[in-house]
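A single protein chain has been removed from this complex, and every other one stays in its place.
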């Protein structure tokens, strides 16, 4: 049977921060997320469009970067099939009892060693009175604070072996690659993967370090707003709040989405994004294969990224 | 096995028009579509984002309304499985050899008798020199003419039995309903169905006629633009071109998409649309169930629709 | 000498509310204004783009409607010339010592008896640390709360004699009318006036009451946002906050601005607006003269207004 469709979507990401209070301020006050729960060293935050309780678990740590990425399977049966496959692959790490808002989850890692989880049982969000929406097809009312992100859209990881990570997601979890940039016949510089018609949900791009760090690094998390105008508005809000804007707003060459990159106070790169194309074509030819020359000579409008965009990832590595 | 995922997307719609030349002018000059082919009494038109050759087959006729709706299966195997199921259902009408741009197709009808087709083999679009795009992940360059629609987004049909049509699409073709409006325990007023995470791809709403017409009628076809601003721009272009604007721009209650309704010269209602939410939740509870009272008392902003919106469909019925 | 140019702009409006706390919540939390000062029964609020300290004086009262409209003269000499003219006209009411943020002001009234003031001396806004902007050409940082209006844009009054009020503003204060709707040769239904190239700064439309009330009534105050997208965003915020939306978002026929009308908790109609054309033509022919038939038959897209739009004004009149 086909693997496509077995994973429904990213459930949430755990993000580590060495400056917990400032990071929490950033996500609550500037991105406009709601704190849905707090437990241990973590706060759980949601966008106004999340049907689950949260999409971001923010955890105090001595460093920055990824805690783990949690995927929701599309059914209990799909979960069992994927776990069996992951166990066979040698990348499985075993079950744990779950966390705030979701049931038991299977831990595994990608070829870089990056922690993932897969779960099915979840809690649907029940808003408190102040956040109850007027329409039955809304999960939460908007409160008009800060950027007002709808949801987590994608995670971008830097990897010493983009190809291995890409093939892993495709073969074991049913992701499709809509764009791949190749350095040469063997080596890939980037891969844009999705479990749905969306252009990207997980991205791997080449790690710039000669000796990749452990833990494997995070390039950025991207949060969705519905319009490019909201990305432009976010740029004004970030500038006025004194947040460092690394790049954008401008248009990405892959997927054509509209981007804005900032660093949250914990040092993690955060994207506010909108737009981009959907891919309905079920065929393998739907994948755009770029070689670096073509990619570099046919960029979307907007400037080249600053050098930091190719080298900075979290956790930062001393001397890199 | 699950039916979900067997149909990839709407391939194209055949639209009938009693005023072919004027309708062609509307789609080419005002919506900004490209004429990709002409054959017999038909012209085949595309949006700039179509990976197939076209999404609209416009056919001269003595009346308006739907010719047929063609769905693309996600694989040859999926096509065979769906055809077997359709044949078993008694709704199958047999194979034909295909049309411009796609291979053989299986004809069937929905419970109303509305003509559908299912196919898999297709031709990928190859732009002529004047339409060649600068980036490898574009199908066609934009030419900046008129509204500039990206693609066909959904078709909306009026039906004497919304529920029967909805269940048919769900059970035999793997569609999911993201929103259902119920008149009472047995009767449905509307259903918003999708084969992907999109909020809607096919919609059925209640036929207002006491004695439903044959052929079954079309409420509207919707074409996609990437931003609400383009919908607003379209309203200016339509007004300045003397095209009747029936409703909008405003926000839909179901799916939250942004709409604008006009009548093309052949009398068919055409929507220009953008936005709306995506549904990632794989569970049945993801469906919003509205009763009419709740639906009417919690509408999205924007005025009530004019009475014509509830009664006019194509082909028009004398005296209705 | 020409009168044009003697009045620079609307300085502020005093708005009366019988529900002061709720109204203050509306302007601070929903419109996103800052409270710059409080004195007596009033709060003084500003948009992020105001160079003066405030544009709205909100005053607790036993009713709703206009307190007064204050205009800033373009110089001390211009102030003296206008005061002399107003005194001659019999509409002058004398000097007072000024208010929070501005120096002495001359009180007068329009032909309806509506209170106006004219002043020149003013205080330029000095932001507290939390609102200090990063760029020298900003008056205040944006904080991302609610709609985030830039400034007060216009005031719209209902009048039993639109023509008399219009001629008064033109001849004594140098306003220009960019659009006039005429009921017949003698009677005007509406006039859109401006002291600058903006399409409108003060509007008079026909009072619907047979026996006009005293005090003369306010149709609405309009606050500016820079984009139509922010008007659409405001509609979502208002709906989610349970604020009554009377009309829009849609496009006005006069001036072509994009509108959204709500009632603040004190009952006053508030518009959030953007866009509209500028008028650079210095000639009298620049005025568009509409008769009612032409006006009604060539409306901009968007629905007709609800009946309340023609009859409701503040203070409300029992039985009207």
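Here are some notes:
First chain written, first letter: the chains are A, B and C, and each begins at residue 1.
Operating definition for what follows: a contact is a pair of C-beta atoms (placed from the backbone, for glycine too) under 8 Å apart; a residue touches a chain by one contact, two chains touch by 3 or more.
Everything numeric here is computed off the predicted structure, so don't read it as measured data.
Only one of C:110, C:229 or C:264 touches the absent chain when the whole complex is considered: C:229. Across B:233, B:256 or B:303, the single residue that touches the chain missing here is B:233.
For the chain missing from the display, the contacting residue among A:11, A:65 or A:249 is A:249, taking the whole complex into account. Think of the hidden chain as still there; on chain B it touches residues 30, 32, 133-134, 138, 141-147, 227, 229-230, 233, 236-237, 239-242. Residues of chain A in touch with the missing chain: 228-229, 232, 235-236, 238-239, 245, 247-251, 258, 300-303. Within chain C, the residues in touch with the undisplayed chain are 1-2, 4-5, 8-9, 49, 51, 72-75, 124, 134-137, 179, 196-198, 226-229, 253-256, 275, 277-278, 280-282, 285-286, 288-290, 294-295, 298, 300.
Just so we're on the same page, only the chains that are shown with their structure count from here on.
Here the CA centre of chain A is 46 Å from the CA centre of chain C.
Centroid to centroid, with C-alpha atoms defining each point, chain A and chain B lie 32 Å apart. Each of the following residues of chain B touches two or more other chains: 228-229, 300.
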